[in-house]
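Shown here: the complex without one of its protein chains, the others still in place.
== chain A ==
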């Protein structure tokens, strides 16, 4: 234990450098700054929405349209001239949207013909906020259309409710989960699952990428600087060297991920705003379906993450051993990153439990699949996959650590480099 603590202390001192800290803090700050900018842009976007309106109809209907838009928090400025002058007015006043109500609109509607309302987006630059406002205006016109359609239907068939004519079929959706039947849509269910597992893939990807790269850098540098040769001749167990390196890389990857996620979550909070995943979740549906992850569930998810990191570290250690230097060590651990990305995408698009046998075998054979599978398995009470995943990951990590220690104990750690063509005296 004393030996591992000594080795860990060295790893920490070697890794904790200004070169490592500055970019890390800078990235976290960058996310925070971008998040703040997005927040301020959204604040602007959520303010009163200015629209220039040109009413050439001057009718009761055009007045109704204006009242409706104002009731929906649009700030209307009346245009004075023709279309060209109106567009110029909007441009001069920095207003992005123009609505033109043409002459004769009311007459057309009264005789149950269609009338056109023109909507102009005045772009003097481009922003997503402006585009979103355009969508809002279209939605308002659709709502207005609905009202007018109901007016028409009331005139044509006063005995029938207009809504019944507009929506003769009304879907009533249910989801069945764990033998529970609850009113709701698959989209709602998907949102519940996403809300509770959203951050896990992000955290896992980052931790594993950082951990693999850290251990690769550590072993690569030791080989490059020949400090490894010295270390291998000191009277300590080679397994201690492997564990010391894994602990150092694991610790730092967790710290880096923690700092990174702090900045990222601030950024996501700003970007998603009210649209953030899980906001619209029906908590009653979560309770009825028993899909909330309990404290014990989170402990299981955390343990799956921990085992996946140990698997990544042990596999990266084994792969780095065969590299010549720090540069080639980074390349050597690329398979680890690939093995994380594959289940990430597969589990995102497939329900693995119902996937074809080859896909299932592939996913279950990759140890990094389980942190993606475990949260959903915990939610749906499928504990057999959780237990199997833990056993498999523990076994995989154990074998990898054993192999890494074996390679460290033999001269392959040095001869792998020799076989790549370097001459020895």
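By definition in this document, a residue touches a chain if its C-beta (ideal position, glycine included) is under 8 Å from a C-beta of that chain, and two chains touch if they have at least 3 such contacts; residues count from 1.
One rule holds in what follows: contacts and distances are computed from a predicted model.
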Which of "ABC-2 type transport system permease protein", "Multidrug ABC transporter ATP-binding protein", "Carbamoyl-phosphate synthase large subunit" or "SoxAX cytochrome complex subunit A" matches, in UniProt, the chain that is not displayed: "Multidrug ABC transporter ATP-binding protein"
Residue of A:114, A:142 or A:233 in touch with the missing chain, whole complex considered: A:233
Residue of A:70, A:93, A:187 or A:411 in touch with the missing chain, whole complex considered: A:411
For chain A, the residues touching the chain missing from this view: 2-3, 6, 9-10, 13-17, 225-227, 229-230, 232-237, 410-411, 414-415, 418-419, 423-425
